[in-house]
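Apart from one protein chain that is not included, each protein chain of the complex appears where it belongs.
Chains: A, B and C, in written order; residue numbering restarts at 1 for each.
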Amino acid sequence: MTNADRPLRPEGDVSALPTVVFGSRSLMWWGTLGFMTIEGWSIALLLVAYFYLRQNFVDYPPARTPFPSLLVPTINLGIMLLSFVPAVLVARAAKRLDTAAVKLWLLPFSALGLAILVLRWWELWALNIRWDTNAYGSAAWVLVGFHASLLLLDVGDTIGLTTFFWTRPLPPKALSDAADNSFYWYFTVGIWIPLYLILYLGPRIF
Amino acid sequence: MRASPRSRRFIVAGGLATSLLLATACEREQRRFADAPPSSAPSAFTTASALQPGPTYIASAVADPYESNAYAASTGQQLFASMNCSGCHSNGGGGMGPALMDDNWIYGSDPDQVFASIAEGRPNGMPAWKYRLNNQQIWELVTYVRSLSGLIPKGARPSRSDHMVVASPPSQTPNSKPKNSGVPPASKAP
Amino acid sequence: MSAEHSGEHDALIPAPQPPLPARATLPDDLLASEHEHLDALWSDGRGFWAWVTTVNHKSIAKRYIVTAFLMFIAGGLEAGAMRLQLSHPDAGVMGPDRYNQIFTTHGTTMMFLFAVPMMTAMGLYFVPLLVGARNVAFPRLNAFGYWCYLVGVVFLYVSLALNMAPDAGWFSYVPLSGPQYSPGHRIDVWAQLVTFTEIAGLIGAINIIATTFKLRAPGMSLNRIPIFVWSELVVSFMIVFALPAVALGSTFMLGMDRTVSTQFFNPAEGGDALLWQHIFWFFGHPEVYIIFLPGMGMITEIVEVFSRRRVFGYTAIVLANITTGFFAFGLWVHHMFATPIPELGQSLFTAASMVIAIPTAVQIFCWIATLWTGRPRFTTALLFILGFFFTFINGGITGVMLASVAFDKQVHDTFFVVAHLHYVLLGGAVTPLFAAFYFWFPKVTGRMLSERLGKWNFWLFIIGVNVTFFPMHLLGLDGMPRRVYTYLRETGWGPLNALVSAGAVIIVTSVIVFLVNVAISYRRGALAGDNPWGSYGLEWATASPPANYNFLYPVVVRSRHPLWETAVELPVLTGLSTERREVLVTTTVDARPDHRHDDPTASIWPLALALCMAVLWIGSIFSPYVVLWALLISTPVLIMWSRQAMRVTTTERVQRPNGEMVEMAQA
Partner (left out) sequence: MSNPVLLALQNVRHSATAPASPEAHAIAHLFWWMLAVGGAIWLLVAATAIRSAFARRGAPGDDGLMRVSAETHTRLQRVVIGATVVTGVILMSFIVFDFSVGRALAAFPAQSLTVDVTGHQWWWQIEYEDPNPSLSVTTANEIHVPVGEPVQFKLASHDVIHSFWVPNMNGKRDLIPGYRSSIWFRADTPGVYRGQCAEFCGLQHAHMAFLVVAQPRAEFTRWLLQQRTSGATPVDSLAVAGQQVFMSGSCALCHTIGGTPAHGTVGPDLTHLASRLELAAGTAPNTRGYLGGWILNPQSMKPRTLMPPNPLQPRQLQALLAYLETLK
């Protein structure tokens, strides 16, 4: 029995408040934001290492290392940008509480995600250097690899969500989750754009 | 705090479980600095030359005491460098002397055979090290040399060193099935 | 001061349903039945299964605290072993191989397995109570964090038992910790262990941030947050930005250099030994403040309560916390003054390292001002705070001295630094921690700790700390380097070392007294009641120990010191569901009631996932391919984890971004 010594005076009633909300009002959004911060910051730190190691080389990539190939990475970047479309549509539909549309757009979303993951493998080899050749190779591989782990996480999340939506009745908060999933995807793809420029185009430019 | 006795119990339980998993680690992590006073007496089973009494070489059952000991392997690596083995075997790649990282073992790949090759020396230039190194050191060299072609447990093999990359480190060399274990016919001798 | 009392938020709170006569209070029989109901609803049950599945922040934080304290004891025993070996010249208690493992384990334990987890754990237990929440924001994540941490603990100590413990120092400088100079798996253990505990730390931080931002009691606007919560908030942000550095450095650089031959730290292939030092200290220095700021928060709470007055300079103290948090990231190079780094850069870091003393000084001045104009009650808690002034300031002064490049180059890596860091950490973190134990133990267990034993605990601790660590200053100046497993008689370091070792015995005695005190008081201590200290915080507005649900109803807060400034009656909000675990989510800045959130129930999946991660991290030491297997087995676990939340229960009130409210049962 609590507050024996202090009588409680009701000053209001919260039963009229909503139980499912979207965006920055929901706890899940804050959790997502937190992990985005950590992952984004990690990539920033790895980039610092990438440039710090550059001091030890006359040219970067080092002499006799071919430039990274552009074909696969560019295609994959294209797919990533394309994937924004279903991601945005899913988020919109979710906020409209339009489950059918969410289910529909989750399919291309997952498909593109998978394609990106598969291409990521060749994207690694497109660096044209092994991770154990020298520090440049290590830094580049770890950057692309680390981002790959984010992709894996996010694509996995998307596919899981898709399966849920297609297989079983879901509570309304699933819609909020779908919106947050897109939110996370914006980040994962968004942060790749600078990485693509630095790791694949960068060597050719400077 | 209610959880305390239980969490202690949990830690103990987890500890036991994990120790079962890691029990193998003990041997690998041992670090012997000086074994029982080493004698420079040549080992009983070593052979002085390719000429054998009888047709084939009889492998003795002596095993490498450091077979799965990471520290011994890396000490062997250190000796390999400081005794200038690379002068002839260039980082195991082979040069004046035979390559050590391939699957071709002229005088056999068993620990005792390699020990013999190092301690007694071999024809065509391999000096006898038994007067220079003590048994422990020779065994450490044996461990390292065998790691070069993946003949010792993966966990014990040296990883990359802080030098220019010349070859993939033993920790990444695939195990290779050794060929011609024993003493070659005189015709094939190098 | 005026904003503190304004009722500006009342208008934002929905009117009672049905309307109640003014100043009516809830009848006791209603409270009783509600209590029965909610306590059952929020209970995760008893017994082993309940123990491994619970998501209650109090249970988890409690075992967090207990485990971390066990680690404090373990680290202390290692310190004892080292002091035994160093107590006289050329001692033969242990050889260098064992000694290196032990001092590395000591540092690693104290920093990664005791200090940070302990401070996070205190936050995970008290932040929800201090802000009037029923649980942390992400209960299952919270459980997962603890299990990760526990795996790390077990991993390190099993390795120690297997003669496989890391032996390159808690800082694992390359190339010594690299593949060539540390063969075997000892350093891999360190690298993965660090990542483990960092994950636990990051999860704790996110939980504390989200809890502080979204689950505060209605009306507890940012300018009314208790200062301990402020410091935990600042620290959580620091964790988010500091810990990734070491996690990446250890797993993705050091670990990969060792296992898959990346070349990050191989100078012959463009790698760089200093890169590791930059990465490590970019985490390592903020780490010190991550350990120390929560202590500062605890001190403010305790000073405030026991000097019987509102703390002087709330805003100044909060700003000081935040400033410290920012500056802490600009000092790391002062750990590298002896390395070839441009001189100008060093001077800048000198300046920063000295300037950071100012915010700390401000807090100390504010506390003194508070005590001066207050009416202090000499409880053990307050005694420890006075002990803090005595010891910590000593460490602070030597810290300022060490910020000087010229002087640092003399005593860097000597026992002078050992003395400094122990004065700072024992004085600045452990002393407040003991104070906090005496202050909050009644809330956690419902019983008071014995004040008489407390006094013994205090005096032994303060004397022990000074006898142990003061002589180390002199040893350092006389040229005794750190991390030596023995020293020659000719060096003349013998007598002082003997004294130091004697001091260590006193500290051990003090800790034993504390343990006895806890053991006795836990069973036979005086009953505490809701608010034994006559304190002001929301944590004292509920039972001791708090019921499973923490608060029967969300408490309405109108000031910084709710219990000091409300009349007898406590204003609350009704209307949270009693059918499921609902928590009230409020707005970030002024804590207006925003929506009702359905909290998850007990779950085994956090533990399962932690075990999968254990397979991943530990297995990857032995073979990179284990990672794939671990991912494979963790997939079903992740699915089950999210399935649990994907159940159709009741009709939800969904509010679309455009404000439209829709009743719907399923998506």
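The rule is short, and it goes like this: contacts are C-beta pairs under 8 Å (C-beta built on N, C-alpha and C of every residue); 3 or more make two chains touch, one makes a residue touch a chain.
Worth saying up front: this structure is predicted, and the values here are computed from it rather than measured.
Visitor: Which shown chains does the hidden chain touch?
Guide: Within the full complex, the chain left out of view touches B, C.
Visitor: Which candidate, C:Lys455, C:Arg482 or C:Arg656, sits in contact with the chain we can't see?
Guide: C:Arg482
Visitor: Among C:Gln192, C:Ser307, C:Thr445 or C:Thr468, which residue is in contact with the omitted chain in the full complex?
Guide: Answering carefully, the residue with contact to the hidden chain is C:Ser307.
Visitor: Considering the whole complex rather than only what is displayed, give the residues of chain B touching the chain that is not shown.
Guide: Where chain B meets the chain not shown: residues 31, 33-34, 37-40, 78, 82-83, 131-134, 136-137, 162.
Visitor: So which bits of chain C touch the chain we can't see?
Guide: Interface residues of chain C facing the absent chain: 95-97, 100, 168-169, 173, 175-176, 181, 267-268, 271-274, 307-310, 312-313, 316, 338-340, 343, 346-347, 350-351, 354-355, 357-358, 361-362, 364-369, 371-376, 378, 382, 386, 389-390, 393-394, 397-398, 400-401, 403-414, 477-479, 481-488, 490-492, 534, 564.
We take it that only the chains that are shown with their structure count from here on.
Visitor: If I rank B-C and A-B by number of C-beta contact pairs, which comes first?
Guide: By number of C-beta pairs in contact, B-C is the larger.
Visitor: Round to the nearest whole Å and give the separation of the Cα centres of chain A and chain C.
Guide: Centre separation, chain A to chain C: 29 Å.
Visitor: Taking the mean of the CA coordinates per chain, how far is chain A from chain B in Å?
Guide: 47
Visitor: Which residues does chain A have that touch at least 2 chains other than itself?
Guide: Residue numbers touching two or more other chains: 132-134.
Visitor: Residues touching two or more other chains, restricted to chain B: which are they?
Guide: In chain B, 160, 165, 168, 172 touch at least two other chains.
Visitor: Within the complex, which stretch of chain A touches chain B?
Guide: Within the complex, chain A contacts chain B at residues 132-134.
Visitor: Quick one: which bits of chain A touch chain C in the complex? Just the residue numbers, please.
Guide: Its residues touching chain C are 1-23, 25-27, 30-31, 34-35, 37-38, 41-42, 45-46, 49, 52-53, 55-57, 62, 95-97, 99, 102, 131-139, 141-142, 146, 152, 156, 160, 164-165, 168-175.
Visitor: Using the touch definition from the top, list the residues of chain C that touch chain A in their complex.
Guide: 10, 13-17, 20, 23-26, 31-32, 35, 137-138, 141, 202, 205-206, 209-210, 213-214, 218, 240-241, 244-245, 247-248, 252-253, 256-257, 260-264, 266-267, 269-272, 275, 278-279, 282, 529-531, 541-543, 546-547, 551-554, 556, 568-577, 582, 584-585, 593-598, 631, 635, 638-639, 642-643, 645-649, 652-657, 661-662, 664-667
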